[in-house]
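Of the protein chains in this complex, one is absent; all others appear in place.
When the chains are written out, they are named A, B and C in that same order, and each has its own residue count from 1.
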Amino acid sequence: MDWDLHRLLVIAPGTLLLCSGAYALYWAVCAGRSRDFTRGERAVFTEEEPEGLVLEDFSRTTSIGANETSSANALGRTAD
Amino acid sequence: MSPFASLVASVDPRPDTRLPERARLSQIDASLRWPVVLFVVSGAGWLMLGTVLGLVAAVKLVWPDFPGIFFNNLEVLTYGRIVPAGLNALVYGWGNNAVFAVGLWIMARLCGTKVKDLGMLYVAGGVWNTGVLWGVGSILVGVGTPVEWLEMPAGVAPVLAASYALIAVWAILCFRYRQEGPVYVSQWYLLGAFLWFPWVYLMGELMVAWAPARGTVQALAGWWYAQNAFGLWFTPAALAAIYYCLPKVLGRPIRHYYLSALGFVALAMFTPWTGARHLIYGPVPVWIQTVSIAASMALMLPVVVTALNFHTTAWAGARDVWRSPTLRFIVFGALSYTVASTVGAVTALRSVSVTTEFTQFMTGYGAHGFYAFFTMAMFGAIYFMMPRVLEREWPSAILIHAHFWATGLGIGMVLVALYLGGWSQGVAMNDASVPFLALVKAMLPMNVLAIVGGLLVLLGQAAFMLNLLALAGVAAAMELLSLLAKASGVALGEEGA
Amino acid sequence: MKNLPLMFCGLFFALATSWCGLILSANIQYGALQPVAIEQGDTVYPQPIAGVAQQGRQVYIDLGCIYCHTQQVRPAGVGGDLARGWAKRGTVPRDYILQSPVLLGSSRMGPDLADIGDRMDTHTNYLHLYDAQLVAPGSTQPPYRFLFTTQKIGDTPTPHALKFPEGSTEAPPAGYEVVPTDRAIALVAYLHSLKIDYELPEATFAPGVGNATTSGNATAHP
Partner (left out) sequence: MSDADPAKKLFAPEPAGPAMDPARLSDTALQQVHAASTAEKEEPAVGFSPIPVGMIMLFTALTFWVAIYIGQHAGGFRWNVYDANWEPGGEVAAAPPDPMKVGARIFSNTCQQCHHIDGMGAAGQYPPLAGSPWVAGTPDRAIEIVLEGLSGQATILGGDYNGQMPALGQSLSDGDIAAVLTYVRGSFGNTASAVDEQEVTQIRTSLGSRGPMSPDEELKRHPLGQPDNTVAAKPAAGNTTAAGAPAGNTTAGGAAPAGNVTAGNVTAGNLPAANLPAANLPAVAK
C-alpha cells in the first residue's frame, strides 16, 4: 500500500549504496587503509613549533609568553 | 627563457630550499607581513562598522524613532538600509578580509611556500576594499538589489571578482608548489574555500543580477548563493583555522585525525544542497525543500566528525586551552560550530521550521554561525598569526582578556535574546488569536537584551582594534625607521664614495 | 587527493551537481511558467503591475521593506498565515513569474504583504508610513517622514493630505498640511497592487479561510 514503487525506487538503491559503502569501509579498515589517513596529522608541526610544545600561556607574564628574544621563532613559547 | 616560463618563474612561491627550515618559515611569514596587516586592519574596521550598523538596527526595533526626529529625515539611516549595509560590511568587509589574511597565511605555511609578488596583493586588497566601500555606500543610498547577501549593485561584482582572483590565485599557487609530504586537512578546506567562492559568487550574481532567472528560481539561486557563501567559504576557512591552531598551540595532534577526510568530503557533498532550507513552505516545489532539508540533516555527519576532532583534542589539553589567548577564541568557535550546525539541522525540519521561519530565531542562527563560530575562530587565528608575521608580541594581554570576555558574553546574550525571543515570536505568530501588534510588543524585552549584548560585542571589538592598531602601528613605525636608516645609510655611503 | 587538477575537478563536481540538481532542474521544470486562467475563457493570472505601482515597487526595494515584510504566504494548515487573513491560499511559483527581482523576504517583523492590497485603506496607510505610532501604537515600523512634505495649504486642500488624529503632536501647524511625495504615492499604489485574489489551477482558495476576516467579499469572482 504505502510501500509502492515510488518509494522502493529510492530505498532500494539507497540500501544498496549504503551496504556497499559500509563494506568498503570495513574492508578499508581491515586492510589497514585507515592508517594512511593518519599520516598527515603531524604535518602542522615544524622544527620551531614542534609537537609536544605548548606555544602560549596567558598566566606567565602580563604580555603573552614574552621572551627575551624578538625573533619570531621564540614567540609565544612557554615550555622549556 | 620563454615568456611563459619566465612568468611561471616569477610567481613560483617556493622559498630557497637550501635554507634551513627555520629560515624558510620566517621567510614565508615575512613575505605575507604587510598584506596580512592590510587585510586584518581593514577587516577589523569593517567589523566595527558592521557591528555599529547592526546595533543601530537593533535599537530601532526597540525605539523606531532612534536617533531622533531630525535624523529620521535622513533616508540613509532607515532600518531597511542599515540592515543590509551592516550585513554586507560584515560579510564582504570583515569576513572576506579575514579569510584572505588567515587563509593565505595558513596555506603558505602548510605548503612551505611564500607569496612572491607583494605589489599585486596590495593592489588587489585595496581594490577589494574599495569595492566593498562602493557596495555598502550604494546600499545606504538605496541603489542595492533586494537579494539577501547579494545586495551590492551588480556593477560592484566584477570589481570584487577581479580583486578576489588576484588574491586567491596565491592560495592556489601555494598549493600547486607545495613541499613534499602529506597534505594536511586545513589545506583541503582552504583549497576548497578558495576554489568554491568564485564559482558560487559568479553563479549567484549571474542568476540574480546579470541575467535574472524567472520567478522563484531567482530566489532559489539567491539562497543557494547565500547558503554556499557561508557553508563553502567562511565555514571551511574557519575550520581550517581551527584545524591548524588547535594542534599547533597545544603541541599535540588532532585526535581521530583520520576522520577529518570524511568530514571534508561530507561537507563538500552536502552543503551545496542546503540552499532551499530558507524556502520551506515557500513558493518552490516541495521536492526542492525536501532535498534541502535532507541535506541539512546529512550535514550533521561532518559536524560530528569535526566535533570529535576538535573537542576530544581540546579536552585532552583543557588547561592549556584556557591559558592560550588563541585557543580561547578557537575553542569558542569550535563549540559554536557544533551547536550552530545542530540548530541549523533541527530548524530545517518542517515541524520546527514552521515556528522558527521568518522570526528572530533565524537571525540568531545567522549570528551564531557568522559571529560565534566564524568570527571567533578568525579572532583566534589572528591572535596566533600577527605576532609571528610581525615578529612582535601583542602589546596588551588585558585587552585580549577584555576582548574575549566582552565578545563571549555579548554574543551569548545576543543568542539567548534572539533564540528565546524568536521562538516565542514564532509561537505567537502561528496563533492567529494573538494580534500582530501584541506579539511585536511582547518581543521588546528580548530586543533590549540583544542591544545590551551587541554593545558588549562592540566593546570587545574596540579592545581588539586598539590592540591591533598598537601592534601594527609600532611594527609599521619600526619598519619605516629601519627603511629610513637604510636609505640614509645608503645615501651616506654614496656621499662617502 | 594530492593531485591539484583531480582535486579541482572533485570540488567543482560537488558544487556543479548541486547547482544542476537544485537550480538548473528547477529552472527547467518551472522556469517557463506562464500566466494562466483557471478555466478557459477566464482572465489569465497573475497580472503584471504597471505604471505608478511599478515605480512604487522600486521604492519598496530602495527602502529595504523586505527586511521586515515577507511576500510569501504559507499554505493552509501551516502556521497562522491564512488564519491571520494574510491571503486566502498559500502562494506558489506562478504568482511570482512576472516579478523581478522577486521580493519573497525572510523576516516577519511586520505582517506578510503578499495580499496587502486586499485589506488596506489608503489614508491609514499614509499615516502608518508617516509614523506608525499614529495608527498602531507600539509598532516597530520606523517612521518614513522623508516620504512626505509639509507645505502651506493652497486654495484648496490637497486631497491626499494627512488627517492627523485629534491632538497629535505631529500635526503640522495651522495653515500647513503634510502631503505624500510622489514616492509615497507610488509606494502606496504598489501596496494596493499586491493581491492574491485569484486562483490558479495548482493553488485554489483554502476552504473556509478568509470568511471570518472578510466575510462580505469571500468570493472574488462573480
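Everything below uses one rule, namely that a residue touches a chain if its C-beta (ideal position, glycine included) is under 8 Å from a C-beta of that chain, and two chains touch if they have at least 3 such contacts.
No experiment lies behind these values; they were computed from the predicted model shown.
Q: What shown chains come into contact with the chain that's not displayed?
A: Looking at the entire complex, the absent chain's contacts are A, B, C.
Q: Per the definition of touch given earlier, which of B:Ala23, B:Leu74, B:Val123 or B:Val286 contacts the omitted chain?
A: In the complete complex, the chain left out is touched by residue B:Val286.
Q: Kindly state which of the options B:Leu267, B:Val305 or B:Leu458 is in contact with the chain not pictured.
A: Counting the whole complex, the residue in contact with the absent chain is B:Val305.
Q: Consider the whole complex, including the chain that is not shown, and state which of C:Gly80, C:Pro93, C:Pro111 or C:Pro180 touches that chain.
A: Here the residue in touch with the unshown chain is C:Pro93.
Q: For chain A, which residues lie in contact with the unshown chain of the complex?
A: Touching the chain left out of view, chain A contributes residues 4, 6-7, 9-11, 14-15, 17-18, 21-22, 25, 29-30, 32-36, 38-39, 42, 50-52, 79-80.
Q: Mind pulling the chain C residues that touch the left-out chain?
A: These residues touch the chain not displayed: 1-3, 29-30, 38-43, 75, 90, 92-93, 201-207, 217-219, 221-222.
Q: By the contact definition given up top, give the residues of chain B that touch the hidden chain.
A: Touch with the absent chain occurs at residues 177, 180, 182, 251-253, 256, 259, 262, 283, 285-287, 289-291, 293-295, 297-298, 300-301, 304-305, 308, 350.
In this text, only the chains that are shown with their structure count from here on.
Q: In angstrom, rounded to a whole number, how far apart do the mean CA points of chain A and chain B lie?
A: 21
Q: If you average the CA atoms of chain B and of chain C, how far apart do the two points sit, in angstrom?
A: About 33 Å, centre to centre.
Q: So in the complex, which bits of chain B are touching chain A?
A: Result: residues 21-22, 25-26, 29, 110, 181-186, 244, 247-254, 257-261, 317, 320, 323-327, 384, 387-388, 391-398, 400-401 of chain B touch chain A.
Q: Spell out the residues on chain B that touch chain C in their complex, using ranges where they run on.
A: Touching chain C from chain B are residues 60-62, 64-65, 69, 72-75, 78-81, 83-84, 142-143, 145-148, 172, 175-176, 183, 188, 191-192, 195-196, 199-200, 203, 207-208, 212-221, 224, 228, 232, 261, 268-269, 272-273, 275-276, 278-279, 281-285, 288, 291-292, 354-355, 357-360, 362-363, 429-432, 436-437, 440-441.
Q: Which chain A residues qualify as touching chain B in the complex?
A: 34-35, 37-59, 61-66, 70-73, 75-76, 79
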